[in-house]
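Every protein chain except one is present and positioned as in the full complex.
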Amino acid sequence: MSLSGNYFAGVDVGSLAAKSVILKDGDIFATGLVPSGVNSVESGLNALNIALESAGLKQEELTYIVGTGYGRVSAPYANKAVTEITCHAKGANYLHPTVRTIIDMGGQDCKAIRIDQDGAVVDFAMNDKCAAGTGRFLEVMAGVFKVELKDLGAIALSATDTVPMSSTCTVFAESETISLVARGEKPENILNGIHHSIANRIAGLFSRVGIESDVFFSGGVAKNSGMKNAIEQALKVTIVKPEIDPQLIGALGAAVIARNFAKKEGLWA
Amino acid sequence: MSVKTLDVIRKRLEERPDELRRARENGLKVVGWVGYNVPEEIIHALGFIPVRIAVGGDDRLVEIGARYASSKTCVFIREIVGAFAENKDPYIQQTDILAFDATCLQNYRAAEVIEYFFKKDVVVLAVPRNFHLDEAKEYFAHEANEFTRLLEERAGAPLDSARLAESVALYNDIRKTLKSIYTFQASKNNVISWEEVYDLIQAGELLDKREYLSLLTQTLDELKERQHYPVIASDDGDSRIFLSGSLIPRGDRKLISIIKSVGGRIVGDDLWSGILPHLDLDIKEISPAGVALGYLNRTPHAALPYLDLESDRRLKKLQECLSQFKAQGVIYHTLRYCDPFTFKAKETKNVLAKSGIPLLEIHTEYAGSDYEAMKTRVEAFVEMIKIKSEIAEEQSVLVDA
Partner (left out) sequence: MGKQLFRYSEANKEKFLESDNITFNDGSTVSPEEIWHYLTEEAPVKYPSAFEVNLYQGNRGSRDETLPTSLKTRYLGLTFSARMEKAKDNGKSIAFIQGGQAVDPYTAADTIALRPGLVNQWNNGLEYGNDINKENLRRKKSKEKAFHDMSFEACQTGGYEHVQAGDLRIDVIAPYTVLRCSDISYGVEAHRHGPKKNVKLLNVDYPLRYQADKPWAIEYFAQNLRRLVNTLDEVTGRKTSEDDLLKAIKLHNTGRRLGTELAELWWSADVPPTNSDDRASMVSLGNLEVHGDVQASLSVLKEAKKFIAERVKNGVKGHAVADNPKRLFILGSCVGINGSRSEDAGAIVVGRDDQWSHCSSLVEEEGDPYYNLAKATLEYPYEQSIEKRAQWTIEQIKKSRADGVIFIHNWGCNTQAAISRPIVDIIKRETGIPTYIHERDLHGLRDEQEQNRVNAFVEML
């Protein structure tokens, strides 16, 4: 079955998950999300197929596809590749045109992005290459406490104290955490400390690019309520509520850019 | 594009280590220098063959260097120390004497460590941190004399003033020619790229100076023949990137190749491994102190602190270069543990932001592991610059939608 309209897709292959968004003309039509495997081409296609399936579309019916995320370099299905920084900017702008600042916390990096009213990037900064302040870091911590990643935030929110974490290096923090547990500190207080230490890192990142309201929190970690809370405290801001899964923002932005490219290249009028 | 003389230079570089070996067999001595304010003319005029020891990009050597100089020394110095430990670099093998300066404390520590572990004959020129004060210049003049004395001892003869004048004249010609060539790379319809000029500059750190001058002159003639007069302006779709920050020595082409691979065009630099040391070198007096002060009075290296932001010449020079080369963005390269440049990254960014020039800091070392992460940042930066120039067009698309 073929539907009328123009379809544009964005596919974002990150280190932990692959995401896709399909736009019909200007509206979100379908989305897909799968954990990333080692093969990033496959992961991207899987995510795209989920969205296609739920939309009842075939890949050929897509006018334009933009790939993003670290998997963008090997995305034969995409017409173009754009970095996730540009995509997050466009995605957040699409949802909330008043957004000027984006915090993106993904699996392996963390970004501070400043955008203008058109969703164009005016400045950005990223964490250095270590995993501190990323989804990966939290995943390791969830492992230490043997809890689900998604429950970490709620546990931290139940803390009565904040145990400071000296180390932001994942490897060191892991063993530091173990010794904190060994000396009798409560898990929720340690987790609270971890969230605060990451939030401070992020606040530091913003001291390089500045911050302006509205603030949007994207990426997989954005679903963590404890993290959101800690960041709001550290940055003294209120984070806007996302209408869609914040993990999809990169793919959404890629789809918006796909539409722009299609227009520029005369594939869609 | 291909400029023919560049091929000749590449070939001459291949032959150079052998040539040095033969020269040494004939009794000449090679002085390897490491640093930022080593007055090369003095070395040259004493009859030594100067070569610059500046290698980078090899993570394996960095690892080796860390065994001697710890893993907390800047990557560049770690690699140098590693290269001495391994002793396979053809230029390191051919050095008889090493000349260091203390512009950067880490460079100074390298002198000490190399002297200690590898029993090298090391001469050090101390450099004042308060370089701009009169008393510091006086002190530096003494240091330049001392540096010369130590080299004279090794040359077995005093420095001859007439020969120093000749060396200064030769080096002045080299600097002048380099500057002329440099403008060609930034021009519209350029026939020589920044990358080629960069290699050309670094070739001069190794080749015989007289021959180098004649090769430069040939290069310039070729360029003039093909392009007459270079106009510095954008070509369509350019995103004109200016490179700043920690040095990028021969062997390290990671960042440069990334910029190129994502469609950025480098149009200028103020790197201490690039054009900067050749700019504004004005030698007022033919004497060791005169030459050394000429060096010190250039745009100061980032390791020399300057306490007033408004009158900082380093930033002024950067801004001047940005407008001269019509750059749209700065990629500021900082090497792991290179304090002189990392401490200034944010400040430089803020200063440039006032004139609407974005700056991206790339903090890196020689391992290949951060290649993808660097690429994402550089690519996003280039996208940002391109979108900025295309913004009007973009907007119309959005408005229609």
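A and B are the chain letters, set down in written order, and residue numbers restart from 1 in every chain.
Convention: contacts are C-beta pairs under 8 Å (C-beta built on N, C-alpha and C of every residue); 3 or more make two chains touch, one makes a residue touch a chain.
Here the structure is a predicted model, which is why all the values come from computation and not from measurement.
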Among the chains presented, those that the missing one touches: A, B
Hidden partner chain, touching residue among B:V8, B:L105, B:A157 or B:A233: B:L105
Residue of A:L205, A:I231 or A:A262 in touch with the missing chain, whole complex considered: A:L205
Chain not shown: contacting residue from B:P128, B:G204 or B:P230: B:P128
Option from B:S161, B:N189, B:N350 or B:S369 whose C-beta touches the chain left out: B:N350
Contacts of subunit A with the absent chain, listed as residue ranges: 128, 161-164, 166-169, 172, 175-176, 179, 183, 193, 196-197, 200-201, 203-205, 207-208, 234
Contact footprint on subunit B, counting only the chain that is left out: 67-74, 77, 102, 105-106, 108-110, 112-113, 116-117, 124, 126, 128-130, 133, 135-136, 138-139, 142-143, 146, 305-309, 312, 336-337, 339-340, 342-347, 350, 363
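Convention: only the chains that are shown with their structure count from here on.
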Chain centre separation in whole Å, for subunit B relative to subunit A (CA means): 39
For the subunit A and subunit B complex, residues of the former touching the latter: 26, 70, 73, 82-86, 109, 118, 120-126, 128-129, 207-208, 259-260, 263-264
Touching residues (chain side subunit B, partner subunit A) in the complex: 346, 349, 353, 358, 361, 363, 369-370, 372-373, 376-377, 379-380, 383-384, 387-388, 391, 393-395, 397-398, 400-401
